[in-house]
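Report on one structure; see the data block that follows.
Of the protein chains in this complex, all but one are displayed in their positions.
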């Protein structure tokens, strides 16, 4: 293989010839520029230069191999250039955001002071994350109303606790798709864990094993599906796969076959995020950082020229551009069944009729979800939809397993969902935050908190096991109680 | 024509002889003083002086010709006086408000940073507008409750999105009164665009053409109806006319015949703002500026003397004083039909019964509107009234086109209205703000934002075209969700 | 008559012999001490001293004569003592509160800047009033919730405005107990006007005449009933009398006969404030001023000794201690009928049943009132009670005139009440504030504001006269709209 100098690479910095360095290797990405899901601009920012720092945290290790033809790998830097690159990295002036993070990490509280999920998210994770990562994780649709209402909706449901029943032997365990779980909570698929922690999704896999819960892996994980599978305690540790179906059926089929071969145990087909959501915090993050790092804004263009809506993708936008936006119940479900024997769960059901259609299509489960308030604003809060199904079509619960996700933070939230018919609930961002803040230990800690809270609620309701939780234990009140939700 | 010196003009500064200079011409306005819709006081402030700066932005170019007899044009200033006036203008000390605006314009963000309608209004337009213009545009009735509730009402309507349906070919276009529109949004009539930008209404006409949407022109536009018509890309570009019917039928008829002759394509008869609304921000703006410019308030009268309610007109008040306050369905609609063949739309319907009466009167359309919360406080939010008609009299939607306006800022708002039966929605102030901030480019930018948002919502609901939006896709929930509305 | 020196008076400063000076006259109040409705303590604070400044603003001129036996008037100060008293008054150091008021009066805005009722109350009156007067006027029961809800309740009522009807001849006038009123608003009885302005209730009488509205005079007015009657433009100007029935029937009868003789035109028997309300702002005002004037609080008693609930009366408490707390429909109404032929209105009806009972007792009118939120916390807002009567017992409106009061501040409030069946509405504190701020001119100004607002609302609803206002024009919505109310 050829060896290059930094100067040689630097000559290829245009759309007609664009090279980049990633981990000391040199790639020709000219032809790929306009196929890049995140847009050409993001690559061109690093044309002729080292892109490692920006590239690594958001791409799994097999991404280059899966997207570039072998001949586009041109060779590596020569050793003198490698040394210069390394020295340059050392001498680089820290950005203001890096300095902020450094301070935040220093004053991070010891893990034992984290006594609820909100502590983990608000008091630690959002502070120690780089702004861009925080903006990607935290960003929700439009005015964040759906995100807020997801959480606030729980405050309309009150308990009817029973007293004078034995609860000393109370047990929080259950099954999800027949796999055992220590609590009725699973790690929901959420993209790009390495934005928050170098070990990324592996923290989740290990934490799930240690606490006996189940993990769903995102199509957009920042580690390869194989790396995550390899982090399992054994092949017996179940993994679920959150599938974003590619618009190209062949590519989509390859992805399904890959995860099945790796031993993944179920397909959660995502249907509520096929087009990019309007996540303004994420979209604005570049502007924010530009202003934050460079106080002199005088150079900004002031001409009143309409340039369309430039730079709208943020970190999130690129992840969905190749999604299949023309799926149907009639076509897509049988197509998947044809490829795999894994159970199929529809993630993103948002109305009663579609819950019924999913049953009719024979799906093994459905997730009532509005994508954590990150997609359509004013999609019903999942707990409200669950209640509606319980009222209108309770037969759904007999035909398929029903899960919900979105803004669940307390044991009370979990138990309310279970009373109303849910088999389990998913938490996505919470676990991303936990591993960002404390790695694997953060994940374990969150599960312990939830388990304690769920146990307490069950005992306070007077039940000994999950199956005793019934709709009569919950009342939808006609007032809006206070909620921990903040807008 | 005679030539005058500044000194000569200055001698005529009383109610018995009142001359003013407008664009170097001298006019005798003595007889007109008490016919001035904005009151005599406003003119007397400039008696014997140059009134150009105050006059121009709020009067169309044909206003003098339409209101003054030809002999009241006395002649022009002599050239030496013209030079002195110009020098005087240059040497004039800037007011504090002018300085504030100058600073605001300097720190105006580039247009591409504007990613939603609120950015445009709150982050830019309200900051770069002179206080008086801002106060006129932004002012709403009494305690601003109707304005606030117009917006907040949208938060009681949630979606029932459908998944697993093809949406790749989704199309946002529709028709309004059979004219094609790229999105179900039109520019609603709103007065005095030149308060915000020298090109005024022309920015709207050009922006509408560029983006394929329709414009309604206000009776109180700050350019003449002819100037606006002349700004069309071609005679094929449709224009709607918002008619305030003059109390004098002859004057009113002249206005209708004028716009029809200019090629305007519909009459939107305004019926909800016949008497001046109580817009306190506007009414107080003179006091505000007086205090802001002159910190020493010791000269203010302190005697406890009842002088009635003086100076209540603000910028808005003068616009409506000649409106016909005695219109009826029986008399007025046939009278208009007699004059013109243009379709008639009633703008300002506020209850179910009047929607029905408008159908019976054969109107081609109705706008459910409370004048953007600028007239009667506690008039129902238009989206609530739309919902009520959908519940009680769905036949209205078969008999006439129904539009709504008021506080629409997001694609979700637009699509909710369409699901509930609206043919399109109007935005007035938003476009005034957009052209104030960035001229024509601002108008185009706002349409692009709305088009993106509407497309996203339609795709997220699982529909391909406007006609698939149906009432079943929207639920009026029994709680009050958070809203972006601020009081 | 004897002449006294200050030293002579000063010797009588105990409960066994207590003299006070009022307007240079000397009174022996020893025997009266424990009959004083405001408690003995209030008097003892001035024992042996001049009590004029504290006494005058809250007692009508005939109070001494009505309460003290003639022989208790001992004589007057000698002229040298009068001069010394006057000099002492001049040299008196101003209190901090007096200095604050002085500043506030200086920066009082000119009356024409007052464009709504809230301006009058919040921007001027509360600032220029002495703290103690403000606290008495503004104080409401317990946590001020009823006061707040009185106001907020109006925000649940929206209009159904009609368009395309003639409104140019709109007329706001009506009658109350057959007396003509220019607007459906009367001045409600409210005590102690001289706390806010030296002319006190006379400002109200003159303002009422000038604007053609009606005044109800409080039993606890700070001018004598005769002085107020004398302020009428003529004997034809009607006056209503708000009766607090004394527990002693003879005393009560004397009061009724007195006002009838003076030409008062109706009796408004107050039934909702027979025992002292818990008005904490008023009760705390002494403590507040003590702290405000004297920053050194070290002298305060700190011993944990239970002294009961001392000093609870405030300014208000003393006014009601002699009320008859054992009135009944069967006994009291006939008793009054026996004394007078004046119409009887029951002020303070708070539930549907009592509205019905008042009709059965033959009362000419009822005021739905919770005493402006100054008595029982969580008494229903009057507009809600009005709505309830409209729903359950509309026959009440045929049998008697119904008024409401409490937190009415806008024309919309007035018209909502009229649509729902009220004949007129009362404003009490608003007029106290107005006369405190600007004397008679303030009263006139407030009426003008209300008249303009009422006219505007009527025209916007499409009506020409009061009798066209009907229940169908108002809808009680199922959400809580924003309100100007502040807690």
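To keep things simple, chains are lettered A, B and C as they appear, and every chain counts its residues starting from 1.
Keep this in mind: a contact is a pair of C-beta atoms (placed from the backbone, for glycine too) under 8 Å apart; a residue touches a chain by one contact, two chains touch by 3 or more.
Keep in mind the model is a prediction, meaning the values are calculated, not measured.
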Touching partners, among the displayed chains, of the absent chain: A, C
From C:280, C:364 or C:468, residue that would touch the chain that is not displayed: C:280
Where the missing chain touches chain A, by residue: 107-113, 115-116, 155, 157-168, 410, 412, 416, 438-442, 444-445, 448-449, 452-453, 456-457, 459-461, 475, 477-484
Hidden partner chain, residues of chain C it touches: 142-143, 145, 148-149, 152, 156, 271-272, 274-275, 277-278, 280, 283-284, 287, 297, 300-312, 325-329, 332, 346, 348-354, 357, 375-380, 384, 478, 480, 487
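Here is the rule we use: only the chains that are shown with their structure count from here on.
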Chain C reached from chain A - shortest hop count over touching chains: 2
Self-contact between copies chain B and chain C, residue sets same or different by half: different
Residues of chain A touching at least two other chains: none
